[in-house]
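Inspection log for the structure reproduced underneath, given as structure tokens.
The complex appears here minus one protein chain, its other protein chains still in place.
Chain IDs A and B follow the sequence of writing; residue 1 opens each chain.
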Amino acid sequence: MRYEAVIGLETHVELATKSKIFCSCGGHSAKGEPNTRVCPACAGMPGMLPVTNKRVVELAMRAGLLLNCQISRYTTFDKKSYYYPDLPCSYQITQWFHPICREGSVEVTTKDGARTIGIKQIHMEEDAGKLVHDDWTETTLVDFNRTSVPLIEIVSKPDFRTADEVMAYLEKLKTMFRFANISECEEGAMRCDVNISIRPEGSEELGVRTEIKNMSSLSSIRRAIQYETARHLDAVERGTETLVQETRRWDDVKGRTFSMRNKETAADYRYFPDPNLMPILIGDDWLRRVKDEMPASVEEKTAEYQSKGLSAKEIASLTAERVLCDLFDALISSGREPKEAASWILTECGGILRKHGQVMGELDIAPEKLSRIMEKVSGNEINRAAGRKVLEAVLYEGADPDEYCEAHDLSAQGDADAVRQVVLKVLDNTPAAVRDYLGGKKKAFQALFGGCMKELKGNGDPQVIRALLEEELAKRS
Amino acid sequence: MGQFVTEIRPGGAIAVDDTIQVKGYETKAGSRILEGFQPLFGAEAVERLEKAGYEIAGKTAVGEFGLDLLGEFSHSGATLGASGGLRGAAAELAAAGTVKGALCADLNGAPRRAAALSGVGFVKPTYGTVSRYGLIPCACSGEQIGVMAKSAGDMRGLLEAVAGHDPKDGTSLPTESYDYADGKAVSEMRVGVVKELTDAASDGARAKVQAQADALRGLGVAVGEVSLPLADAARTAWNILLCAETCNNLSRYDGVKFGYRSPDYRNIDELYVNSRTEGFNFLTKAVILYGSDVLSKGRYFACYDKALKVRRLVWEQSKALFENYDALLCPACGKTEYQPYDIKEAFGAVFAESFYTAIPNLTGFPSVVCGGVQLIGDALQDGRLLNLAEALEGGAAK
Partner (left out) sequence: MMTAEGLSALEALNELRLTPDEKMETLSIFRRMESYEAALQEIPTDNVEVMVHVMPLANVLRDDVQAQPFTRESLLEGAPEHTEDSWQVPRLVK
């Protein structure tokens, strides 16, 4: 008999907000020393009251729109109770009764073709803190920086059949969410619980279902699915063990899942509506505004950049990262030429980032500064090599392009008059070489050129120097 | 320990009960579990009082988390007064004139009972008018900080100082400030004596209601009898909600982050269980366990959800009465005095007495206690209730 796996995913995604979901502490979990992004509320102290961050609601709506969901017109928050040291209030504010999005779908493409995965719901909730186990003191240290950082949980229908489909789905969510500024999706900002069962192909009945909790790396998720599917197959086909419905964890070192035999499985979360949080009503106007503010998708950006004459390769590189598109668009709107802008971002910025061991997604530069550098180069104020130098200083020293050129005497070297002075000085100081050249020894030109470059400390534009040299030599013939 | 609550700063004017945070004062909400807890910020209501020029006199004891009848089971220390904690600490201070007034949290009617027994006034304002920021939370959907004072005029002044929109409380109504001077003349008002609540009370408590009804008639108020058939259901519903919400809110006290930690543990489970077992009294434990049960998978719809629906029916039934009546008159408590009792009886005793006080907590309607009785009004009609209270004071003086 042939079997197929039935897989469903619960994917937690940390939202890219400045502050937490119910208090004003810094929202980004990956930043900061332990417990520096904490207030009495996220340390579980009494007295503070939750007030919902509007941006969280709008980013959840945005995610729902991208995943073709129905956006609820009425959505509320509920409390879920359990004890664990990373949960300071011993309850988590989540959405149980009226989640913000329902009934969506997303198409995933693997080597076997395209399939549609159903989305059951998306809900908003707060994250828990982090625990660090200290072997020296035999204690566990509790860090609440991540407590109350906003998450959306995307609950898929059990529509996946293979690990490949799961990978394609997660990669697609990642690209979509990064591109729409919903989440930075960096390491640890996307975590999955995977539900797995197997059944004879063509059967509608579901087998015993197990859940593997809290995995964050794609390779772990793939390996865990493969392991767990094989375990189910062995159990069903060869009777190696009796499957029970349970929660398991993935051990990445041993490469296997193991049962979490603790009280968590018997927990009763006692959900109830949070009396401190008023319902959120989403009307047509608000929904329309969120739609209007939605950043263009990869597809839309691709079409736009094609019309601007960029190559397929340039477009692919730019649309790989939202920040690159934003930078490119800003350069265009401040009057820079598209091909040039793409080249400065991908070749020049890219080269410098690589040199410093960084990737394109980490590019962080004020568009007006890059625009200014490009302007200086295209206006021959400085040459491209000097422009690169300025760019590196802007990226890694926070320099201002104009001030930097001034301070490093760069502006002068592109300036034709200044270069002409250098050329005249070289011609005056090396009369022998001039005579040789005028007498037909064309090789002498290289010596004169080298002299100029030396004077200009290598910063001269070779083409400009060459042209000026020829012009001045012609005058002396 | 006794010093903690009985110390009154010289020249102080307003006492604050121990469930309301005041910066610089240990805040225990009457519970050992909060031993040593120093709040990092003061309650909005307290800050507003200070801004309005009032001085904070000190803190008064409450029963653990304000869950008991009158503050008799308190870890804050002994309450003031000769009656052994059965009159309420804040009410005794106000009655004795030691303070001009007090801020007290009304969770299940304790300050209303205390005021009625001590002959002072208390207003539990309309839900959402006074910020709960800085209140040690139990039942967030119906608890409110209220104002205790001898005279209706003082209650009005204090309430005006503390009420108004607070963006730090997501349930705070948008009105920036309130004017509690109501234009309606008392002689044009109609008051309904609630049959179910009055009939059930002791002779002494019923006599007080009759006396105040007569006094109101003497002031030209049209007084009639009204029926609230859901009064008993209102009590059950409120106690279900209160226990469930309190169970949830008290789950933060686990010996990990602040407050009391048992010295006796070998692992995290023992740390939790021993800290909470030693930190809470039996009444609180019973509230937590019952509250947990009404939220459990099998019981949620029969208990908690049902209580939320009954809340709407009680609200509608009361609202219908406010179409014809400016206020409902009833006892604030079923007795005129209380005898000491064992904590094992506390849950039942509080449940019994909350019959008289549950409706304003359940529905958010305002309630004013004066002259030993209770007046309940429509939402945002706190000023009208204070007008009636003022008229009764004047009438009594005559």
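What we mean here is this: contacts are C-beta pairs under 8 Å (C-beta built on N, C-alpha and C of every residue); 3 or more make two chains touch, one makes a residue touch a chain.
Because the structure is a prediction, the values reported are computed rather than measured.
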item: Selected residue (touches chain absent from view) among B:88, B:192 or B:259; value: B:259
item: Omitted-chain contact residue, chosen from B:20, B:43 or B:271; value: B:271
item: Hidden partner chain, touching residue among B:25, B:73 or B:315; value: B:315
item: Touching the absent chain when the full complex is considered, from B:122, B:280 or B:325; value: B:280
item: Hidden partner chain, touching residue among B:19, B:249, B:292 or B:387; value: B:292
item: Interface with the unshown chain - residue positions in chain A; value: 17-19, 24-27, 33-40, 43, 45, 51-57, 76, 83, 85, 131-134, 137-144, 263, 267-268, 273, 275, 277-281
item: Contact set of chain B toward the excluded chain (per top definition); value: 36-38, 40, 127-128, 141-142, 167, 170-171, 173-174, 230, 232-233, 235-237, 239-240, 247, 251, 254-261, 265-269, 271-274, 276-277, 280, 282, 285-286, 288-290, 292-293, 302-303, 305-313, 315, 344, 347-348, 351, 362-364, 379
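FYI, only the chains that are shown with their structure count from here on.
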item: Distance from the mean Cα position of chain B to that of chain A, given in whole angstrom; value: 51
item: Partner chain B, residues of chain A touching it in the complex; value: 40, 43-52, 79, 81, 83, 85, 88-91, 140, 142, 268, 270-273, 275-278
item: In the complex with chain A, residue positions of chain B that touch it; value: 21, 29, 39-41, 43, 132-137, 139-141, 167-171, 244-245, 247-249, 251-252, 254, 256-258, 268, 272, 292, 295-297, 300, 304, 308
